[in-house]
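The other protein chains are all here in position, but one chain of the complex has been omitted.
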Amino acid sequence: MDLIGTFLRRPAAASILSLIGVLAFYAIFGGVDLGRFAAAASWVNLAANLGIVALPVGLLMIAGEIDISIGAMIPAGSMTTAILSGYFGLPILVGMLGALAVGVLVGLVNGLLTVRTTVPSLIVTLGTLVAMQGIVLSSSVLLTGGVSVSLAAPDWAKFAFGHLIAGSHQVIIVWWVLLTMIFAFVVHKTRYGNWIFAMGGDKDSARNAGIPTKRLTIGLFILSAVCASFVGMCQAILFNSAQVSGGMGFIFNAIVSIVVGGVLLTGGFGSILGIFFGTVTFAVVSQGIYFTNIDRNWSNLIIGAVLLLAVLMNNTFRKLAVNYTGAKNRN
Amino acid sequence: MATGATSGSGGLGRVLRRPETGSFLGLIVVYVVFALLGGRNFLTAPGWSSWLNMAAEVGIIALPVGLLMIAGELDISVGAVLPASSLTVAIISSHYGLPIYLGIAGGLGVGLAVGFLNGLLVTRTGIPSLIITIGTMFAVSGLTLGFTILIAGSTGVFIVPDPLTKSIFGEALGGMFQVGIFWWAGFVVVIYCLLHVSPWGNWIFALGGDRQSARNAGIPTQRLTIQLFMLSGFAAAFVGVTQVITFGSAQVAAGSSFIFNSIMCVVIGGVLLTGGAGSVIGIVIGTMTFAIVNQGIFFSGLDPNFGSIIIGALLLAAVLSNDTFRAMALSYVAKKK
Partner (left out) sequence: MSEKVPVLELQRVDKSFGPIDVLHEVSLKVNAGEVLCLLGDNGAGKSTLIKTLAGVHKPTRGKILMDGQEVTFDGPRDAAGRGIATVHQFGGTFPLMSIGRSFFVGVEPSKGWGPFKVFDRKTANDTAVKAVQDFGITRIEDGERLVGSLSGGERQSLAIARAVHFGARVLILDEPTAALGVKQASHVLRIVNETKRRGLAVIFITHQVMHAMAVGDHFAVLIRGAIAADFRKGEKTREEITDLMAGGETMKDLEANIEGYMETHEGHPPPAKA
């Protein structure tokens, strides 16, 4: 019996339950063939692309900040890769490093503005979101005269970053699982993870305890911008082209995945496993509907409902965790 | 008694320390810059009408979004309420052929209903409003798409409003100045009275300052929160109504730009994201500044994409200068004789 209690008190609990709930709902009311669904690629591809962005943004939220500029960083990454290696014909390595460098730069700006000024990170990253949209669009028009650029990457790059395994599953899925494992190790097993939770819990106390909060914050912003750029880069290599638009949808989709995953908006609580399952849940809801006989136009409605139910579950489970005083009653 | 006499900065000093002053100076700077770049066109009717039209649209939504932010909340769902209301009007009046005033009532009703739901969820569950309104945004957009396809079979519905309705909601005076500008002005006056004249407005500041203390002081915080969300839902629905009547069509995909645009207007105007501070004048100034940059860029001959970069930089500059002005106001100490 206590095993259930221990499970419920973990931050990832609600996301796992939500996933099971959604699968059950689709199976019972939508007539989904779960076997066929599991083998399908569409939702896994979506989960992987979204997931790589959701992980560092989720960490930022645990640390008490937020990054919405990722919506512009994904097209920034893909456009940088495509313009450098596709339009200008430079080696693909230059294109890839360029994309990641843009991520580092923007992340640095986000981080410095957040720690050096009193401006909240929501506003800072809103500013960089809008500014980057303009920069990407005007650079594209100035440099290439158009808003989409094509790219033909060499085989090794396509193998590592942009091909379809068995013709259906994007290779970025491997990167997603790898990154998830690395993040999980760092966040839950090393002291840096503890520092992130401390910052989100009480920034002043964290700083007084000797944690380099400023450096850590800047590092997290760089991480999220680079990961978003990486996703864009992989997309450009996979689809052999890049567009200036796209990416805005990732903002709210990532926040939904993170929050369903048990991360507290105010910071200090959450887990990588939860973010992982939150992302999977989102992908299942949004893509799974195609496998049902439910009209797919209702998918957003289901996302909204799942979000609200999952957050309510999270609240309840977290209260359980906070109030839990220990197994036996002593007299 | 210690004299509160100041060094000679009495009246001027007080004006400088008002938070709106920073935003107002920003507005002047921005206008002058684009006037210089845009030349005669920008300074005359075509210029004025273009940015005033835009200011009116986003401004109507920015006002209650600003009130919510002062009260310490956010409303992301405005982006979905707008098209929901447009489509409700179009479906009721055009698809079902009912009188237009029923369609308008339906549209506004949708806004009020979503606002009520937002307020209820925020006050009853304790979940942050950012998350709740993202959820309702998804839900409402899903419902909108679902019902529109179900009833009308496509993602857009057309409507031909009668001349009277069009003149109230959708006319362009002289072919340039949208009648929405007057609606915006009306909203400004009403919201100004609500926030700065009536005691209800003080409750909003109290709510944003410290919710618990506000409740202890006897303020009906739950009712107030619900009312504020209903107001923002109403405003988004209203703009949806004017849009469908002005353009003759309602699209499922409309409205998402208003989410971040309204937040930007409000923040440029000096409202604190953390709540408890802000003013209607500030929000109006912020809205105008945003619109001038957005539209002025077209008159200036610059690459329009630079507009986004300028807005992003402007947002950050505005918030930083607002903070400076506020710090000055807070640290001001009357010098002792």
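Points to keep in mind about this one:
Order of writing sets the labels: A and B. Residues in every chain begin at 1.
Following the convention adopted for this analysis, a contact is a pair of C-beta atoms (placed from the backbone, for glycine too) under 8 Å apart; a residue touches a chain by one contact, two chains touch by 3 or more.
Since the model is a prediction, treat every value here as computed from it, not as a measurement.
When the full complex is taken into account, the listed residue touching the unshown chain is A:Y324, out of A:F7, A:F29, A:W156 or A:Y324. The omitted chain makes contact with just one of the residues A:V102, A:A153 or A:A198: A:A198.
Of the candidate positions A:G145, A:G167 or A:G210, contact with the hidden chain is made by A:G210.
Between the chain not shown and the residues A:A99, A:M132, A:L264 or A:V280, the one that touches is A:L264.
Residues touching the missing chain, restricted to chain A, are 188-191, 193-195, 197-198, 201-202, 204-206, 208-211, 264, 268-269, 318, 321-327, 330 (touch as defined at the top).
By definition in this document, only the chains that are shown with their structure count from here on.
Taking each chain's centre as the mean of its C-alpha atoms, chain A lies 29 Å from chain B. By the touch criterion given at the top, residues 76, 121, 125-128, 130-132, 134-143, 145-146, 149-150, 256, 260, 263-264, 267, 273-274, 303, 305-313, 315-316, 319-320, 323 of chain B touch chain A in their complex.
Interface residues of chain A, counted against chain B in their complex, comprise 113, 117-120, 122-124, 126-135, 137-138, 141-142, 248, 252, 255-256, 259, 265-266, 295, 297-305, 307-308, 311-312, 315.
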